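Before I ask anything, here is the structure I am working with.
Note that one protein chain of the assembly has been removed; the remaining protein chains are unaltered in position.
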Amino acid sequence: MALTLPALCLFVLFIFYPFLRSFGLAFFESTLFNPDPVWVGLQNFHDLIQDPTFHRTWTTTLIYVLVTTLLTVMLGFFWALILNQAFTGRTIVRTVTILPWILPSTVTAFLWAWIFNGQFGLLNAVLKGAGVIDQAIIWLATPSGAFVAVVIAKVWLSTPVAMSFILAGLQSVSSEEVDAAMMDGCGAGSIIRHVIVPHIFPTLVIVFVLQAMANLQQIDTILAMTRGGPARATTVLSIEVYQKAFQEWNMGLASAIGVAWFFTIAIPAAVYLHSVFKRV
Amino acid sequence: MFKKVIFLLSTTAAYVALQGATAQDASFVGWAYSEAAGKAFIEREVDEIDDVSVELIGFPWNQMVQNMILRHRSGESTEAIQIQERWMPMLVGLGALQDLNEIYGADALAATVDPGLLAMGQFDGKQYALPWTAGSIALVANGAVLETAGISEAPATMDDFRAALEKIKEAVPDSVPFGLSTANPNLIQVESQIIFWQFGARFFEDGNVSIDTPEAREALEFIVGLVDDGLVAKGNDRNATRALYAQNLVGFYFDPPVARGIARKQSGQGEAFDVNVYPVPTPSTGNGEPPRSVIWAHLLGIMSTGSPDLDAGKKVVGHFALNAETQVAYWNELGLFPTTKEALAQIKTDNYVTDWIELAGTARLDEPASFENSAELRKIIGEEIEAAMLGAKSANDAISAMAKRLEKAM
Amino acid sequence: MLPVQHRHETWVFRGLLTIFVFFLLMPILWMLSTSFKAPEEVFLKVPTIIPEEPTLRNYMRALTETRILTYLYNGLIVSMTNAALTTVLAALAAYGFAKFRFKGRKSLMFLMISAQMFPYAVLLISLYPFMQRTGLFDTRSGLILAYLVFAMPASIYILFSYIVNLPDELIEAARMDGADEWLILRELILPLLTPGLITVFLYSFMWSWNDLLYSLTLISSETKRTVGPGLLLTFLGEMEQDWGAAMAGSVIVSLPIILAFTFLQRFFVQGLTAGAVK
Partner (left out) sequence: MARVEIKNVTKSFGATEVLKGLDIDISHGEFVALLGASGCGKSTLLRCIAGLEDLGGGDIRFGNKSVINIAPSKRGAAMVFQSYALYPHKTVAENMGFALRIDGTPKPEIERKVGEAAKILGITPLLNKRPRQLSGGQRQRVAIGRAIVRAPEVFLFDEPLSNLDAELRARMRVELTRLHRRLDATMIYVTHDQVEAMTMADRIVVMEGGHIQQIGTPDDVYARPANIYVAQFIGTPKMNVFKLSSYLHLQKQLPSAVANGGIPHTIGIRPEDIREDASGALKIGATLELSESLGRERLYHGSTVAGDELTIASHKEMSLQVGQPTTVSFNRGQVHMFDEKGIRLDF
């Protein structure tokens, strides 16, 4: 027991206590001018439920998390399949693919903001070159464009991690099963569907859940790229909480949004924690 | 051995004390320092303030409010702080500013600075900050662009204004005729507000929301019309506009008097570019409203948070806000209007200055500024206008949504 | 492992491979190429992939006119110390959880590991006043302690699954040989745990190195700012249009971590996946 004490003390001080206090703050009113909290009971939650802009934030978050997570897991899966095949230079490609994940998130944000830039961005140039568009799209200025930009940045950032988890899962697929399927005349496609997917489905679930949680926590790239704009198109819960708390200094309402956010994360997290504690 | 140590300690202590007595240290927080133009000027001027070693702390403009409050709440002392005019009510409400009358003496201040300008830093009888530079955010025209488009004099009415913009569009195809800010809600709110005023609309009337009016809808429809017809560029903010203006790719845009200084630097032509830069009255809609603009000023104050070295603060603030010589140098190098009577008299010969001062006469203070949760109100207004500009909502829905959200936030 | 027999399948495979490599690497290459371009070349209607006349102006500008190096220095200190602290704490806690059956073990562990799902921004709301009261605000050590929330829960779990998979007989053999608990930990557990320790060290280093939110809020003076906010605040506002300098700054800031990773790559991925997937 004594061994866990140091970690426990710091955990209580810097994680658990702030967490509880933040939750508590949701029942208070604390603003810029009178920062010491005043009890308001469920007033904050009441306001939230009726606030249409909050509903929109909530739906934007759900869409953002679902789209990003699905794309990441799918890309990660196919990329893992490819890297599982032997080809010349595979080791180099394997080391290089981890790069996007290790770049600081602000760098990733700048990178993609520059690619999506209206006048001089690479994307517009490529699309124009390919004749897909004739007039430059100012991505980060249009609601849907900004959303696409933010999603692609996060997918690009987290695909390598998903890939490595799935690749590890692939190692446990016994080659006998694949050989057997080959003997039965299966092509690559049906092997993937009938042998590989069923085998690593648990890993896929874990990766999906982990990515969903990471995407729900996500704030850095959005904060650096669009700061929740334009017209709240990329305002996810994390951005809303940050702006309410540290720009409008409305701590009470920010905590209330935090509570709602916590219960959205709790769903995928419950799946993950269940699988984690099945094995303890 | 022991004695030697004592001797050593005492001498160093003495040296430190001596040194300490003369050189006070002061921290000067502002955004001018974080912009290339201002950085050189301030670094040079700060060295001239004798026996005060100043730590310069710079934040970009749109991070200033957050960091000011962070420093206030964390009890950090700040001997000199640069303040935008619209942040004054919030800082005064927080009790974060020192009354400068006690430090300089009210009548000494009245003698050096014109009472009208002093008023910007006065709240219920106390002088919480001194104007460093002042003017208004008004419509700035680019003479060269107007010439190529064949426009000889400033458009009087909104319809003339629209016609002029269309002419510019034809004459200079890939230009941005009207460089209105369409990104960053705070910028959108401040600039669009002028057009709303010109159409006779007001956001707040003695404490409650008064934006849900036909005039407001008309104003927003006008703006959205300009955006849809490509006369205003989407995703544009003032930095981008200033860069294009300096390349003669913008006909009109809203900017404080600093416009000329920046244009000089960004165009690379220096003062030769001055001839193109001049303020024009905001075109009227024929409803009798005088040409509107937003009061704009940078003030300097001493924060009362923590334990500031008031004497050091007095020297730093005084050097920039009260010393005519520094004020004129600031004007010459950066094109920022001085505020002291003496400095103003010296530069009155330049009609850029006289034109702007005349326009500033009918300027109004930014409306959300006077409320406690001004940040939230500003964000709501900016977001709804932005939504309309981007076509995410109709002008009508944007106004009603804005009114509802503002009422709830009051 | 998949059968690639017919001609078209090899083409499909090779096509997919190039698309993926392009998608992953192109942004980085584009960052590099922009960082070497002079402003005129950066703002071209039709961008050039390889810079025609490469210049080091952006790097000079980023290195001299901005405080990139201070941010890099702060970032490294904060991330390294946090990583070390997290690794030590996680190792002790994980060993405690794995090898000792004490009351409330399971619920305590559940609590600590579930901390992964506390929304970080919400934590910040209370952490911020707490840091002020304790004088940890605007201090690097404060930031280091605040970063614990990012990696410690996961690290405990990764190390826990490592330790649990060490055969009990090993520890019993050591006890038979007369080793006491500390000797077992030092001579037996820690050496065998090294791959896990490296993984956890890198994992926590990554999280603190990547952070923008906490550092932006908990650090207010420029001299203590780390990588994320440093970059953001430098290339926001007036310098926002200077993409050349922004890319150069990004390259400078990313270099250390890329170099570290090329060496420790093997440990990291295999350790992370072994821990979590097991």
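For clarity, chains are labelled A, B and C in written order, and residue numbers in each chain start from 1.
FYI, contacts are C-beta pairs under 8 Å (C-beta built on N, C-alpha and C of every residue); 3 or more make two chains touch, one makes a residue touch a chain.
It should be emphasised that the depicted structure is a prediction, and the values quoted were computed from it without experimental measurement.
Chemist: So which shown chains sit in contact with the chain we cannot see?
Modeler: C
Chemist: Touch as defined at the start, partner being the missing chain; which of C:Val12, C:Leu29 or C:Ala173 qualifies?
Modeler: C:Ala173
Chemist: Tell me which stretches of subunit C touch the chain missing from the display.
Modeler: Residues 167, 169-170, 172-179, 183, 187-188, 191-192 of subunit C touch the chain that is not shown.
Just so we're on the same page, only the chains that are shown with their structure count from here on.
Chemist: Suppose each chain is reduced to the average of its Cα coordinates; what separation in Å results between subunit B and subunit C?
Modeler: Distance between chain centres: 39 Å.
Chemist: Please work out the Cα centroid separation of subunit A and subunit C, and write it as a whole number of Å.
Modeler: Distance between chain centres: 16 Å.
Chemist: What are the residues of subunit B that contact at least two other chains?
Modeler: Answer for subunit B, listing residues that touch two or more other chains: 73.
Chemist: Where in subunit C do residues touch two or more other chains at once?
Modeler: 217
Chemist: Any idea which subunit A residues touch subunit C in the complex?
Modeler: 1-4, 6-8, 10-11, 13-19, 21-23, 25, 75, 78-79, 81-82, 84-85, 87, 93, 95-107, 110-112, 114-115, 117, 119-122, 125, 156, 159-160, 164-165, 167-170, 173, 175, 178, 182, 186-188, 191-192, 203, 206, 210, 213, 216-217, 219-220, 223-224, 237-238, 241-242, 245-246, 251, 254-255, 258-259, 261-262, 265-266, 269, 272-273, 276-277, 279-280
Chemist: Across the complex, what residues on subunit A touch subunit B?
Modeler: Listed in rising order, the residues of subunit A that touch subunit B are 31-33, 35, 47, 51-53, 118, 138, 140-143, 229-233, 243, 246-250.
Chemist: Mind listing the subunit B positions that touch subunit C in their complex?
Modeler: Spelled out, the residues of subunit B in touch with subunit C are 31, 34-36, 57-63, 67, 70-71, 73-76, 237, 239-240, 243.
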